[in-house]
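Please see the structure below; I have some questions.
With one protein chain withheld, the remaining protein chains of the complex are depicted in position.
Chain nomenclature is as follows: A, B and C, assigned in order of appearance, with residue numbering initiated at 1 for each chain independently.
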Amino acid sequence: MLRKTFMAAAIVACTAAPLLAAGDVDPQADFKAFRKYFTERFPKVPLNDFVNGPYSMDEGLRKQWKAIDEFPPYEFAVEQGKQMFATPFKNGKSYADCFPNKGIGIRQMYPMFDTKTGKVVTLELAVNQCREANGEKPFDMAKDDMAAITAYMAFTSRGKPFDIKIPDDPRALAAYKKGEEYFYSRRGQLNFSCASCHVQNPGNHIRTEVLAPALGITAALPIYRSAWGGMGTTTRRFQTCNAQVRGEPLPAGDEDYSAVEYFLSYMSNGLPISGPGARP
Amino acid sequence: MIEFPDAPAVARRAVLKGAVAGGLAGLGLGAFPFPAFADADAKEWPGDAFKVKSEADALKALYGKSAEASDKVSLDAPEIAENGAVVPIAVASTLPNVTGIAILVLENPNVLAAAYKIPAGTQASVANRLKMAKTTKVVAVVESGGKLYSATKEVKVTVGGCGG
Amino acid sequence: MAGTIRVRATASGDATEVQSLIRHPMDSGFVKDAKGELIPAHHIEVVQFEHGGKTVFTALWGPAVSKDPYLKFSFKGGKAGDELKVSWVDNKGASDSLVTKIQ
Partner (left out) sequence: MRKTMVLAAALSLVAVTTAAFAASADDAKAALAKAEAAMKQAHALKNEWTTTAAEFKKAKAAADAGKFDDAVKLAGEAEALANASVAQAKEQEKLWPEAVVR
């Protein structure tokens, strides 16, 4: 019965609180509050170190990460991505023709809101859109080819600060709001939201793993996880997070995934790209 | 193109791209006047040492003797492994003329994880990444002047994530 | 497909530090695949490093060495420009080798 009373109280609280119509969200205000929350809660963590996820939270793990990152296993993916980037499509064109600055050093601008289609375009969607525009089959967004090419593109952007833009377009604001809603909504039988772990519990353990802070959490993607024994794209990471809380993962390319990445990367504006990353 | 009957495609290309000389030597035609860049030879692999279940048996199979603890062997291992599949382990020693290093993971199905031959002129230190099935003692053994010295540390290993 | 071996060899003073990363599954033979069948053991057995016609390091590996195995050691007598040869062979007889220049 607790659940019923809690919900009733919540509804009352909602209406009594300053009327926050569900429609309006204020990205700039959210950004300031989000940044303030993490910097005040973890005063000893330098701002740019948040992009190192669990390693900004735990000395023991950081030491192991440093040992692995000295010659990390994602080097093969970066090498493969570099070769894929240089190999022209059957029609002679290549990825360089699809992306600003020939695709080099631009990962920090994605996800990008496309005012023509009114949709959020993540780096992974952009790669597939480029392939399809040139008559090639799109990659499976959770598999190694996509991980290799995005690993190379991330590698060429290392150190560049996130620069995610929300244009003055109601559809962009709606996408941002959708991402924020996804991030804060509880799901799965374990009834957790992304925030339950990455806002309320960064630095705490879920068995051996240490939870990463949400601030800067997309900067290291794609990642080579020892647990997977291989590379993982942003899509694969979101899907496994869903499954961990016993929520059914969404299909690759789902707009909710693009929206939550849009929200998260916007929250990390100014923080440097650290991908591809090595993680437990 | 020289057809290397047994080497898989990868090896052929690497051989062609890299060291044709080395590749030819690799064919076991040692008599060639090239510098003896012999390839890694599977016969060097101490198969039985990798099948035994106890530290004593592994050291007997590898070196024919047992080890005594020594603070001259330094074993760098994490207290809690980030992930049992990739545990960074480093071994070093200040003992004189070291000829071999071995690393054993006592709770693994087979105790011996890796062994290294250290010729003269090579420093007595090695870093590698090992797999550990569960929380286990890790023993680093150094062969110096025909005797074995060891250091032991425990590494906690569990899985991560929400689980279930 | 690029080669399976990546090496960084840097000489400083009389010591040359060597790091290597080899692309290999290093299957232990104890892991089951999605269908529940055991994946057979498939791991590198011997890795050999040679400089100036002499073996400077030999690794003897079992199935407990991690996937895409990494190695670091250092030896005396190498200098920038020298050649260093790396070669490996696994329990299925597959092999690869690479000659690289010390930086």
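One rule holds for everything that comes next: a contact is a pair of C-beta atoms (placed from the backbone, for glycine too) under 8 Å apart; a residue touches a chain by one contact, two chains touch by 3 or more.
Worth saying up front: this structure is predicted, and the values here are computed from it rather than measured.
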Across the complex, visible chains touched by the hidden chain are A
From the list A:Asp30, A:Asp114, A:Glu136 or A:Asp163, which touches the chain that is not on show? A:Asp30
Which residue, A:Ser193, A:Thr208, A:Thr234 or A:Ser268, contacts the hidden chain when the whole complex is considered? A:Ser193
Touching residue (missing chain; options A:Asp49, A:Glu124, A:Glu180 or A:Glu261): A:Glu180
Per the touch rule stated above, subunit A touches the missing chain via residues 1-3, 7, 10-11, 13-14, 20, 22, 29-30, 33-34, 37, 180-181, 184-189, 191, 193, 195, 199, 243, 246-248, 250, 254, 256
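Assume only the chains that are shown with their structure count from here on.
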In graph terms, with chains as vertices and touches as edges, which category applies: line, ring, star, complete, or other? complete
With respect to inter-chain C-beta contacts, which pair, A-C or A-B, contains the greater number? A-B
At what distance in angstrom does the C-alpha mean of subunit C lie from that of subunit B? 10
Compute the distance, rounded to whole Å, between the mean C-alpha positions of subunit A and subunit C. 34
Find the geometric centre of each of subunit A and subunit B from their Cα atoms only, then give the gap between the two centres in Å, rounded to an integer. 38
Interface hub residues of subunit A, defined as touching at least two other chains: 68, 73, 226, 229
Junction residues of subunit B - those touching two or more other chains: 85-87, 90, 127, 129
Would you mind writing out the residues of subunit C in touch with subunit A in their complex? 1-2, 6, 8, 19-21, 23, 66-68, 70, 72
Which residues of subunit B touch subunit A once you look at their complex with the stated criterion? 78-83, 85-88, 90, 127, 129, 156-164
Once bound in the complex, which stretches of subunit B touch subunit C? 6-8, 10-11, 13-15, 17-19, 22-23, 26, 35-42, 44-46, 50, 85-87, 90, 105, 108-110, 112-119, 121-123, 125-133
